[in-house]
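All protein chains but one are shown at their positions in the complex.
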Amino acid sequence: MNIDSRNLINYFQQVVEMIEKEKDHLSELDRKLGDGDHGVTMSIGFQAVKDKLDHELLDEEDCSKICIVVARTFLSAVGSSVGPLYATGFLKGAKVIKNKRTLDDESLTKFWLAFVDGVKERGMAKVGDKTMVDTLEPAANILKEEFEKTGNFIEAFQYAVDAGRMGMESTQELLSRKGRSSRLGQRSLGVIDPGAASAYLLLNTFLTSLNSKRGI
Amino acid sequence: MNIDSRNLINYFQQVVEMIEKEKDHLSELDRKLGDGDHGVTMSIGFQAVKDKLDHELLDEEDCSKICIVVARTFLSAVGSSVGPLYATGFLKGAKVIKNKRTLDDESLTKFWLAFVDGVKERGMAKVGDKTMVDTLEPAANILKEEFEKTGNFIEAFQYAVDAGRMGMESTQELLSRKGRSSRLGQRSLGVIDPGAASAYLLLNTFLTSLNSKRGI
Amino acid sequence: MKKLVNNPIKAVDEMIEGYVKAYPNYIKTVGENLRALVTAKETKENKVGVIIGGGAGHEPGFMGYIGTGFADGVPVGNIFASPPPDPILDITKEIDKGAGVIYLYGNYQGDIMNFGMAADLADLEADIRVETVRVTDDVVSAPKDRLEERRGIAGSFFVYKAAGAAADLGYSLDHVVRIANKANDSTRSMGVGLSPCSLPQTGEPSFELADHEMEIGLGVHGEPGLYKGEIRPAESIVNELMEHILADMPISRGEKVAVLVNGLGSTPQMELYIMFRSVAKILEDQGIIIYRSYVGNYLTSLEMGGCSVSLMKLDDELTTMIDHPADCAMFVQK
Partner (left out) sequence: MKKLVNNPIKAVDEMIEGYVKAYPNYIKTVGENLRALVTAKETKENKVGVIIGGGAGHEPGFMGYIGTGFADGVPVGNIFASPPPDPILDITKEIDKGAGVIYLYGNYQGDIMNFGMAADLADLEADIRVETVRVTDDVVSAPKDRLEERRGIAGSFFVYKAAGAAADLGYSLDHVVRIANKANDSTRSMGVGLSPCSLPQTGEPSFELADHEMEIGLGVHGEPGLYKGEIRPAESIVNELMEHILADMPISRGEKVAVLVNGLGSTPQMELYIMFRSVAKILEDQGIIIYRSYVGNYLTSLEMGGCSVSLMKLDDELTTMIDHPADCAMFVQK
């Protein structure tokens, strides 16, 4: 399948809406593990993004440029930990789709793999550290593997989202080692990492936005 | 009836105990009308007095000296509004029983009349201002009147305590005009003035201490 | 309410012990009397002595303002209770340098009586001339025609600072008194309460407010104010406070003021600045010049929530006083 700049903008619009619904839940997770602001931060960031989507990006056709603006806007609005992490992800993604107005299966795969690479480079976290990487790395691994097998992005991405969900859920059983909750020790057990949760939501929303485009 | 220094010390000991029982109630009244400390203040003051009663005053036989030490101790321990008011009361009372080891009906009457005069002089409040004077002035008036009629202190004082109680209760219907609650306006209605309450308790405890001496 | 204390009855004494240990260069006691605090610095001969005071629980008021350019001594009462005459008298004797002493305190019955007794004793026992200025800045505490009944709240900071500066400048007692009176006449305040404090001994909240309520006009000891109402946006609250203050204050376009937005204890600085922002807007709209600003906890009520706004109108003389440097343990102005 191919997606164009409209679809990409539509995806980010859906993220904006999704975050407004989920922000309290994300803050709640962060209150248990960190400083309680993750939902607030995501909301501030994507509200700023929404402003760009509604104005500056309204007629933008270059998918890469859209991602760059989203990344910069998000980062400038929030700072925080997720700011550099997601911004670097989207910037890295933008790099591999430079100048593209439509994204085919291969570009989409490359985009998300670059996204995950960006987050990992920026944060230097490893699987098991109880961060968003626990969602993103398994998702990327499956995406790569499945896409190499079938060449079908959407099928592969479906598997990736499932793997991401399992990765996210696995954070419940992990001790924190990165970020604010890393000093919690045993007390970090039993709670899903907020960044792992928001990362899963970013992935899953991409899937649902594609499916709605396909009419599923 | 005659009372001696033992009886007087016994009276103050009973005040100490009574205040510990009533302090929460007195603070509660003051929370509604003022700054919430009246019970705390009375307790701090009479705990300091208790220390004197238990040591320095143990063998004191001069009733006037006892009152002076009580007054000074109370004042030094509390400051506040009641400090100068009750201290001046007891000091004025001490003056009229100078050098006395026993107090007869007349001395007792003079003592309490001087006490009330002292409070009034110090605070310059009038009946109706919603202060302890609403308790003390009617009590003094009746004490004087009845004592002049019968020459019997304890009977007269019984009437005085009743008048004091009515005066105290009357503060419920008064607007504050003196002290911290004077800016309350209408909102001071319906609550008994804490100082009016503690003044009543001081009087009433004197009565019960006399009665227990008499075996009533 | 939870408190970091040991024995609640000892809270004030232990606070002072800690304070004196923390700032030995600034503070000492008169003899062994923990409740009688004076400056540890050399004071000039023939300087008017400045005593400010009142109950404890208002920290950094009042003991935090002992120092050069401000107060020479502070008698410390129990929480929200005037100090008794003893420590006031002890301090008076200690700091008098032959030029007399000024007593400054908020207009409360307890303080009037205790400081009054101390002033009498200072005259009788030590022949020290004492003058008194009572602060009456709280506009809602009594109508304009009964100014002398108004209570003193955070605006007392301005009055004390002005008197402290005047004394530091070597002015005579009469002159210091005149300036203190002028500072008081030029100062207006009004507060809003959001949540109560509690005395360590009772643990009970000093007043009751529902979840969404505030108290407009609250006093610094939790004394009830004008009315309880639904909490509103900061700007709307400031509008109401400023309306009362400016209606009461003789001030016109082009004149200048010092502004104090004072936190009552538990209100974050962030909120105080948001309040200040609206105060500044209103003053700008009215063409009144903000000459100097103070935003922070200057006169608290333990952990009470809320704040007050104070304005002092500045003529040249009061400008000099407000600009005068101060060096205290809990307040330094260059």
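A, B and C label the chains in the order they appear, each numbered from 1.
Here, a contact is a pair of C-beta atoms (placed from the backbone, for glycine too) under 8 Å apart; a residue touches a chain by one contact, two chains touch by 3 or more.
What you see is a predicted model, and the numbers here were worked out from it, not measured in a lab.
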Partners of the unshown chain among those that are drawn
A, C
Would you mind spotting which of C:N33, C:N181 or C:S266 touches the chain that isn't drawn?
C:S266
May I ask which residue of A:L85, A:A114, A:V133 or A:A163 touches the chain that does not appear here?
A:L85
Chain not shown, touching residues in chain A:
24, 27-28, 31, 34-37, 39-41, 43-44, 75-81, 83-85, 122-123, 178-184, 187
Touch residues of chain C, complete complex, unshown partner:
2-7, 11-12, 14-19, 21-23, 56-57, 59-60, 64, 192, 194-195, 197, 211-212, 214, 231, 233-235, 237, 259, 265-277, 280, 290, 293, 295-297, 300, 302-303, 305-307, 327, 330, 332-334
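Everything below uses one rule, namely that only the chains that are shown with their structure count from here on.
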Are the chains arranged, by touching, as a line, ring, star, complete graph, or other?
other
Whole-Å gap between the CA centroids of chain A and chain C
54
Counting only Cα atoms for the centres, state how far chain B is from chain C in Å.
32
Please tell me the distance, in whole Å, between the geometric centres of chain A and chain B computed from their C-alpha atoms.
74
So chain C residues touching two or more other chains come to none
